[in-house]
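Left out: one protein chain. Kept in place: all the others.
Lettered A, B and C in written order, each chain numbered from 1.
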Amino acid sequence: MTGEQIVFLVVALFTLGSGFMVVTTRNLVHAALWLVSTLFGVAVAYTLLDAAFLAVVQVVVYIGAIAILFIFAVMLTRKDLLDQGPQMNKNWWFGALLAVSTFGGLYFLLQGWDGLSKTATAIPVGFDAVTELGTELVSPAAYVLPFEVASVLLVAALVGAVYVAFNKK
Amino acid sequence: MTTETLIWLIPLPPALAFFLIVLLTNKSKALSHSVGVGAAILSWLASMVVFVRALGVEHLGEEPFASSINWLPTGSTWLKIGVLIDPLGAAVLFFVSITIFMIFLYSVGYHNFGQPAGDHDRKGLPPHGATIEEHGHKHMVPSVEPMYSRFFAFLALFAFGMYVLVVSDNLLTMFVGWEIMGLCSYLLIGFWYGKESARNAAIKAFMTTRIGDVFMLLGIAFLYSATGTLTFREIFREETLHALASVPSFWGFSTAGMIALLLFIGTVGKSAQFPLHVWLPDAMEGPTPVSAMIHAATMVSAGVYAVIRMFPLLSLDPQTMSIVAFIGAFTALFAATIAVAQNDIKRVLAYSTISQLGFMIAALGVGAYIAAVFHLITHAFFKALLFLGSGSVIHGMEHGVLHTGNHNVDPQDMFNMGGLKNKMPITFWTFLIGGFALSGFPIITAGFWSKDEIFADAFANGHIVVFITLATAAFLTAFYTMRQITLTFLGEPRTKEAEHAQETPWTMTAPLVILAFFAVTYGWVGIPEHFPVLGGLVPNWFHEFVGGTLAEHPEAVEFSWVPLLTSLGVALGGLFFGWFVYRNVNSPAEDKLQIPVLRNKWYFDEIYDFLFVKPATWFAEIFVYKWMDKGLIDGVLHSFGPVTQGLGSVIRNYIDLPVINRFFGDGSADVTYWFGGKLRAVQTGRVQHYLMFALVTFVVIGAVLVAFGLLA
Amino acid sequence: MVPLSWYLIFAAALFSMGLFGVLSRRNAVAILLGIELMLNAVNINLAAFWRYGNVMDMAGQVFAIIVFAVAAAEVSVGLALVISVYRRRNTVVADEIDMMKW
Partner (left out) sequence: MSFWNDPLKVAADWLLGIFTGWGMPEIAANILIGFLGVLLLISVLMVLDIFLVWVERKVVARFQDRLGPNRVGPFGLIQPFADIIKLIIKEDTTPGGADKVVYNIAPMLSMMSVLILWAVVPLAPKMLGVDLNIGALYIIASGAIGTLSIIMAGWSSNNKFALIGAFRQVAVMVSFEVPMLTMLLIPTIFAGSMGMGAITEAQDIWYVFLAPLGAVIFLIAAIAELGRAPFDMAEGESELVSGYNIEYSGMKFGMFYAGELLHAFTFGGFWSILFFGGYRFFGLEQVNPVLAIAVIVFKAMLGYWIIMWVKYTLLRIRIDHMLAFNWKFLTPLGFTLLMMTALMNALLAGTPTWLYISGMFLSNVVIAWVALEIARSVSRREREKVEGPKQVVEAIHH
């Protein structure tokens, strides 16, 4: 058990723990904050995967924008914030069952897969993932089209969100 | 910019001008004509640059300016289109651009730009003049053309077609330009579509030229199937020509001869040679700039230009050559005879055009390549000059008509004129120069040199018949030209209108002067070396330059006195008689030469009417319409109706309603309804439930797959 | 050295948690939270496959980026919907938002 594995396990446990809190805590603001810590854990996981760019974007986009947005939403829909009644709907057990079975199924499938135990090859020296990513995102040979489509999607979402949430009065 | 690029660009401005005027500026007259004239100027400048650069090139014939691009993929290879400027092209481009420019300029004045709109002018009719109030008393002035912008649009399109035809390096684009011009001539001749005569003339011109074009298209197709290319320089390669000449085709013609003949028929239609000449005189219905455009600068020249282009092909087959020569000579003579008896100033010019074209064709027929080109160009200049001059005359007369207000005086009838010399001096002098050039007045005029060269070649190549015919035609030419001048300008005014005729604005006279300049000087570039006294004073530049186009440079024929004396004789004699006979003829009655057969143009229209038009009408109206259509086909069709109806009702009552509607239609609806009623409970409207259903399905399917070992 | 399986199982677990949240929370916002968890799990997988596959091929990271964009869009629109529903029906409980049924 090398140091990296220890680090990974710590991170994974932290992430899963806070993820569990996200779906179980009664106080929604806490849930959102737990989500933040989950996202942090995921970001660390990215860094463990040498995907520093993803990690930072994770922090910027998720924590800087999405989590904040959640907190806003929770506070704007104040009525259910302080938790009258249960936070779980009445057939939550079935949901839990399904979740567990899904996990079991996935685990089972993974068991059957051979490439599972493969370990990462060292990143070649002088290979800058960020530069590569940037060039591929905007090179017509690679992913410029999905990139543009994503941008269009974002604009559409922006307009739609403003329109939907706009208080027509 | 490389010359090739420039050549590519030459046809562009008129095309753009066309679209600009049609789409945008057609509301504003000033804008429209500035766009049109601007385009003409641009093309003219470009052409001049190209021309000058062409002069700079040694052996332009061997390596001309040419560039081409792939256009249509034809199987493995490409159909190439491109531009080509060789000596011939350069020379033609030179006069074409100038004349087109002149005509644009002239049209501004001709359509009375700047004058008030007419009192009761309607679109499709010539302007009738406008009344204006000037210090007290009213009087009529010419009124501006109602469809001014449209005219410039058509003109621009026409110019585009011509430029395309001249610069194109292959038969295909050449034919495209050719057809564009055909369309435009139709539009322009029928420009005043309010006049029935104009309508008919337009249709006549279109139809007649179309006959020729069909044959030409056949020729092109034949050529393509025979050689697999339409590019001139590839066709005119030695081996290609040899192959074409050696392979025989129908009726004893060689393939080359056949193709050349078919293409030549196209020319016959386009430049109004003998059997298909009838449309051209009627084309006078169009506005005068159109006449000049069609009859001097572009279309008819285009016809001849096409034959000249095809000369290497043509010259392969003596049979074809002789046919060409015969048709040319005959046309020359017979058109001249008609011209003698016409009274309409423009019709005279029209027939003289036909006859002059005949000269060129005949020249080609006898193998006088350079002479043909030379005459083509000189003729373009002085004929444009003459037409514009006549237009100017008519304009002046119209002014007189407006003044007197007597509208049943025909301003185009020469017997209504006379004595205009003093009223319209510029027009008179330029017209005189043009007329002398036309009739080949010795030494100074361009016409003399080109015609003389034709005579010389015809004589030297031993086509005596052609030579005599042409000589006679030339005599008649001089004769009717002088007749025209005498009746129009000399003597005393025969009508009050003629007294009140007045000189036309500078936009109309300036082109006259410029063209007159060329009509005189252009002849001097082609003086044969062996000519007595003058020969060799100026080098025979034209011969050298244009001769370079052909593979083997044609050597100048050796000098002989016979043709020279002949041309001198016919020219001077004709002029003298023309003046002598008509110096005091004042009405058609006194005109001895007004014999019916000539006045009625040898009854050609009537013959064609009897031979083709009447049968066609009968076939269309009686046979096809009454018998075939109404009788046979309609009968059959009408019988269909009831049968179908009966069938339909049977099907409806016994199949459609019971089986389809009741059973399938309603039945399926009922079943669906029933199921829906049972299943709707599933739709709880709660998103989480839906997700659960989906997941359960997913898990179940996965489990099944795994259970049957289909997975993992 | 961490084998690939750890990441995948980690992601699977996170995914299942998110799924549980989506399936069983009453509050619509909480459901969206669960969706976020699931998306993150997916992203972990993508990054892991990138790292453990051919590093030169950036497909994994690019997908992850696209997923970020989609997540942002989804959250903004989703929360906007929640808010407008709250305005109109004064509730954010998913079970009570069931107009779309028979």
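In the analysis below, contacts are C-beta pairs under 8 Å (C-beta built on N, C-alpha and C of every residue); 3 or more make two chains touch, one makes a residue touch a chain.
Source: prediction; values computed, not measured.
Across the entire complex, contacts from the unshown chain go to A.
Check A:V7, A:V29, A:A96 or A:L109 against the missing chain and you find that the one touching it is A:V29.
Only one of A:V7, A:M21 or A:V59 touches the absent chain when the whole complex is considered: A:V59. Checked against the full complex, the candidates A:A12, A:A31, A:I71 or A:A165 give a single residue touching the omitted chain, namely A:I71.
One chain of the complex is left out; on chain A, the residues touching it are 3, 29-30, 33, 36, 52-53, 56-57, 59-60, 63-65, 67-68, 71-72, 75, 128, 130-131.
Everything below uses one rule, namely that only the chains that are shown with their structure count from here on.
Here the CA centre of chain B is 74 Å from the CA centre of chain C. Each of the following residues of chain A touches two or more other chains: 89, 91, 94-95, 98, 102.
In chain B, the residues touching two or more other chains are 688, 692, 695.
Touching chain C in their complex are the following residues of chain A: 2, 4-5, 8, 12, 15-16, 19-20, 22-23, 28, 31-32, 35, 38-39, 42, 45-46, 48-51, 53-54, 57-58, 61-62, 65-66, 69-70, 72-74, 76-77, 79-80, 85-89, 91-92, 94-96, 98-100, 102-103, 106-107, 110, 115-121, 123-124, 127, 129, 132-133, 136-137, 142-143, 146-147, 150-151, 153-154, 156-158, 160-162, 164-165, 167. Residue ranges on chain B touching chain C, taken from their complex, read 680-681, 683-688, 691-692, 695. Within the complex formed with chain B, the residues of chain C that make contact are 19, 22-24, 31, 94-95, 97-102.
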